[in-house]
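The other protein chains are all here in position, but one chain of the complex has been omitted.
As written, the chains take the letters A, B and C, and residue 1 is the first residue of each chain.
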Amino acid sequence: MRRIDFAVFGNSTALDHALADEVLTRYQAVRSETEQLCEPLAIEDYGIQAMPDVSPPKWHLAHTTWFFETFLLLPYLHGYRVFHPDFGFLFNSYYQTVGSFFPRPQRGLLSRPSVQEVYYYRAYVDKAMAALVDSADASQLDQIIFRTVLGMHHEQQHQELLLADVKYNFAINPLHPAYRAKLDRIEREPASLQWYEYDGGIHEIGFSGTGFAYDNETPRHKVYLENFCLASRLVTNGEFLDFIEDGGYQRADLWLSDGWTVVRQKNWQAPLYWKSLDGQWWIMTLAGLRRLDQNEPVCHVSFYEADAYARWRGKRLPTEAEWEVAAQDREPRGNLREAGFLQPVAAESVIQGEPDQLFGDVWEWTQSPYRPYPGFQPLAGALGEYNGKFMANQMVLRGGSCVTPQSHIAATYRNFFYPADRWQFMGIRLADDAN
Amino acid sequence: MRRIDFAVFGNSTALDHALADEVLTRYQAVRSETEQLCEPLAIEDYGIQAMPDVSPPKWHLAHTTWFFETFLLLPYLHGYRVFHPDFGFLFNSYYQTVGSFFPRPQRGLLSRPSVQEVYYYRAYVDKAMAALVDSADASQLDQIIFRTVLGMHHEQQHQELLLADVKYNFAINPLHPAYRAKLDRIEREPASLQWYEYDGGIHEIGFSGTGFAYDNETPRHKVYLENFCLASRLVTNGEFLDFIEDGGYQRADLWLSDGWTVVRQKNWQAPLYWKSLDGQWWIMTLAGLRRLDQNEPVCHVSFYEADAYARWRGKRLPTEAEWEVAAQDREPRGNLREAGFLQPVAAESVIQGEPDQLFGDVWEWTQSPYRPYPGFQPLAGALGEYNGKFMANQMVLRGGSCVTPQSHIAATYRNFFYPADRWQFMGIRLADDAN
Amino acid sequence: MRRIDFAVFGNSTALDHALADEVLTRYQAVRSETEQLCEPLAIEDYGIQAMPDVSPPKWHLAHTTWFFETFLLLPYLHGYRVFHPDFGFLFNSYYQTVGSFFPRPQRGLLSRPSVQEVYYYRAYVDKAMAALVDSADASQLDQIIFRTVLGMHHEQQHQELLLADVKYNFAINPLHPAYRAKLDRIEREPASLQWYEYDGGIHEIGFSGTGFAYDNETPRHKVYLENFCLASRLVTNGEFLDFIEDGGYQRADLWLSDGWTVVRQKNWQAPLYWKSLDGQWWIMTLAGLRRLDQNEPVCHVSFYEADAYARWRGKRLPTEAEWEVAAQDREPRGNLREAGFLQPVAAESVIQGEPDQLFGDVWEWTQSPYRPYPGFQPLAGALGEYNGKFMANQMVLRGGSCVTPQSHIAATYRNFFYPADRWQFMGIRLADDAN
Partner (left out) sequence: MRRIDFAVFGNSTALDHALADEVLTRYQAVRSETEQLCEPLAIEDYGIQAMPDVSPPKWHLAHTTWFFETFLLLPYLHGYRVFHPDFGFLFNSYYQTVGSFFPRPQRGLLSRPSVQEVYYYRAYVDKAMAALVDSADASQLDQIIFRTVLGMHHEQQHQELLLADVKYNFAINPLHPAYRAKLDRIEREPASLQWYEYDGGIHEIGFSGTGFAYDNETPRHKVYLENFCLASRLVTNGEFLDFIEDGGYQRADLWLSDGWTVVRQKNWQAPLYWKSLDGQWWIMTLAGLRRLDQNEPVCHVSFYEADAYARWRGKRLPTEAEWEVAAQDREPRGNLREAGFLQPVAAESVIQGEPDQLFGDVWEWTQSPYRPYPGFQPLAGALGEYNGKFMANQMVLRGGSCVTPQSHIAATYRNFFYPADRWQFMGIRLADDAN
């Protein structure tokens, strides 16, 4: 499934309403998917927040609902009454211009509302959303469609976060619970790492067109690149193990200074979720602990680890522009969430003729700080807080992961995390200067 | 119901087994009470730990069970197999000599075991405990009886903690959930505060006898006291309000230095759970928010606040010896948990002829640091960690509260908390030097 | 030299003025001693504060001066003008009722006033103090004499702190500077440890009489003691080394719970200032690093270490009442500051017939929390903040140390520090119950 395209809008009333209907259908699908993702959870699992960066599943369920209530129902559905007067305070994430909010690190301290009440909340809002789309005034239809699609992408982001957060919550539990009893795997040895060379010069990156994109993907603009090379596939666990065994985590010269500080403070010795038991490496997956597979892409590394690994290897990380240039004519296909692995899988055994694993498997750290594109304009009003205000101290990641929905990802998509973050499905693709 | 008395033990085999049967019956009653206390909880409420000092209800249920498994079943029940190999790690509280344990501040991060599994654990252990008492070897019966009774008192302590913890967890929730829909109250104006004078000289305090007591209540020993006076009842909310309105929380000269540091760091302006809404004082109770009743004893104050209040009033707090001298010939009756108020109630309207509210309502802060009695010997082995190792930096409280089971409290009972703690049902009785 | 005795005061004007003159003479001696203690310091040493608990020598010089300015000159010397308007803010330590003060942990951040200016400040105040005593009104003379003596004792306390603080400041410096090039030592093997038994019953402790005492030493009052034993001398480095080598710092069962937390947080493996170099133990002294002498009393241990050591040895620490009963008929003689060792020295080689080393060498941790004596009344006004407000969370130490001035110490003297403190000259005398 592809992203929604707004191109038809404004050509005729009939087409507008057809588009609105399609959006509503998709809305209902996205909302339903969120709930399906929660099916394996016990009631007790819904409330856990094992560190400030993660949120309890219950909170994800309610916050995504609050988004529609706040940005669609309240401004556009005449006579709409909020489900609960305190939910705005409880489930606003960070929209300062909308009002105050409950402190993020304490989201796991709220047993109420119950899970049941949160599902009621979802149903209540879903019903109102259907009413809104049915009854919408033509003059507001474009905003309603746009915001609904935005809210759907927002919910898809939270679907991905929910899986990453559940994994984190389960991983700190000594019982190592499994989200799924078993995950399919592909056992194969990837082709050896090759390099693809790309021409430099002036390129264009960023979004333009009639489909949906976040504001941070715009405007499409020119960049100047030197010739560069991109690795044919992701770095594997086995390759990363060589770094570990070569003392990578003990050699200050390989690390950015801030990264080295984190390594020592947190006593990092391996990627997140790697566990050494009786001299063997194990990793935590959504199906619990399992033996490390050296052929799978390395996952759950920070930017600092990705950068240090690349330096150790005599290479570097790609810039986001390089990555996008390589990806922009490609279909966003790969080991995305719909593939069902929920874990990165080994690259193809034969060389593909173009970079393998660009989409899916793991988000690829780039060496680009997350900053606005030239001429960037955030959305008006509170929705402008969605992306723009995070444009400091974070690094861009590209390509989606094994828990990213396919209709959510695109070549222009800019994900961003702090350089020390590891709990998302994040990995490494190497780049190099061309000779 | 009174505390168990071991006096008959050792006189005859028949009496020994009769005592064992009584203990088992009581054991089952205590275990059942714990579960009854949890009946109002939603599944979501079982996992919450809103600050490091509190524990999730689920943890209380499991830890008290672990106590019997560890100190009774494993050493004494031949062939006993633990319910789950990881529960020792998860549910040991602090017994260093028994093994390592999961970090206390993270108890709220564990969704598994589920609530259901914890109840299975309880049933499993209860069944084994019945088998143990039935089959116990005569040579071990005294230890089994003693440890079972100790475990029952341990569980009663946790019953009280559970209620205090649920109150705390609910109080930080902006929805202010209620543990009970409604709590009975007594509306009356207490008699004005009077003073009872006691003779000084050599007194004896501490436990001796054939009943149960914690090791920290022993040995019974002599103390020398000056003549002293004790207030006829507890300090009320109204009296404490005078202190607040006189600027008590702004006057450094009234406070111990460490207390003043806490007041400023935490910005204390009133007791815990007091909330000023639209110019009115409200308090959080186990039935949710309600208007402050000026006649009720003030509750949820720290030692620092109790001490500052007494200084402001020109009085002082009693020593634990003074308190015990006044209480030791009295029946432990009062507003204890069985009274069902779960909240302190106003003192009698007429003067009682002896101190009112000595037992129940609120634990009374004494001015005595929690230290060993002369000649104190902790229990042998790991059980010696129960009390002795906490004998630093804490203050003694006496008399039980509205959430203390009646068969648990005694005039010799020494409770102890850090001087800044407030989340237990703690209050103030004044004392004074005699002229 | 003994403490000042006020007994003659009020008998005649002549005697009053003679006493005032003696006080002034002693005042000048104490003030001069402080400056002599600073002679070995480089200008750079005056400003260092290597942890929040210590103060820079410059601050000690100024604060003790501020004490006389604030409590003597301003209230009693007509027309007195303060040396500098900001010094009250800078050099008030903690007298809340006198005004606000510069944050304690930042005392080391002030390069100005310069050392020179602080010495001018001292001279200015000393001159005014002489004028005050000369010109004092008879009606105020008793207060002036009392407060001057209080201020002298206050300054003597700071003399001791100054030496302990300089030692700390020098110890964290990798160059290990020496305060004195060389310190005399006594090499001898102490007599083996013996026990002296004391009768229990009603004893009196605390100060009464016509001499000087701090308010916290009063009133003299009765206590009931069981029979007890006191060790004949202090615990030595060699004896403490046995504890270390027996794994004392790794055995949780020996420690109070709060102590064990500190041991792990700070990774304590030995007393403060012990340093293992090439398999040998060295200690930092005021003459720099030197080899550990097993015969010297162990020094710079916390209460937690003293308590754990006693438990390991099957003994206990004395209560402050026990210590005082043993000491109260003894002259306060021993390895005090005037002896010039500035380091504890080995006990006598032959048994003394009464406890050796009661005064001097090291402050002896008691097991008594620092709390008010029955009937305690703090001094009126701001001077009441001197002692009383610290009566929480600290433990009493007795007997003075090798850096305590002889005229400052007494059998009734109550020193107090937090149980984790180690930077004072603190050590261990064991006690035991009598059979």
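Please note the rule applied: a contact is a pair of C-beta atoms (placed from the backbone, for glycine too) under 8 Å apart; a residue touches a chain by one contact, two chains touch by 3 or more.
Worth saying up front: this structure is predicted, and the values here are computed from it rather than measured.
Displayed chains that the missing chain touches over the full complex: A, C (touch as defined at the top).
Contact with the chain not shown here comes from a single listed residue; of A:42, A:82, A:256 or A:287, that residue is A:256. Screening C:46, C:121, C:373 or C:413 against the full complex identifies C:46 as the residue touching the chain left out. Among A:13, A:32, A:96 or A:116, only A:96 touches the chain left out of the display. Checked against the full complex, the candidates C:8, C:74, C:90 or C:351 give a single residue touching the omitted chain, namely C:90. Contact between chain A and the absent chain runs through residues 94, 96-97, 202, 221-226, 252-253, 255-260, 303-304, 307, 367-369, 371-372, 374-375, 385, 389-393, 419, 433. Seen across the whole complex, the unshown chain contacts chain C at 42-50, 86, 89-90, 102, 106, 108-115, 169, 172-175, 177.
Here is the rule we use: only the chains that are shown with their structure count from here on.
Using the contact threshold fixed earlier, the set of chains in contact with both chain B and chain C is empty. Between the CA-based centres of chain B and chain C the separation comes to 38 Å, rounded to the whole angstrom. Averaging C-alpha coordinates per chain places the centre of chain A 61 Å away from that of chain C.
We define each chain's centre as the mean of its Cα atoms; on that basis chain A and chain B are separated by 48 Å. Contact of a single residue of chain A with at least two other chains is seen at no position.
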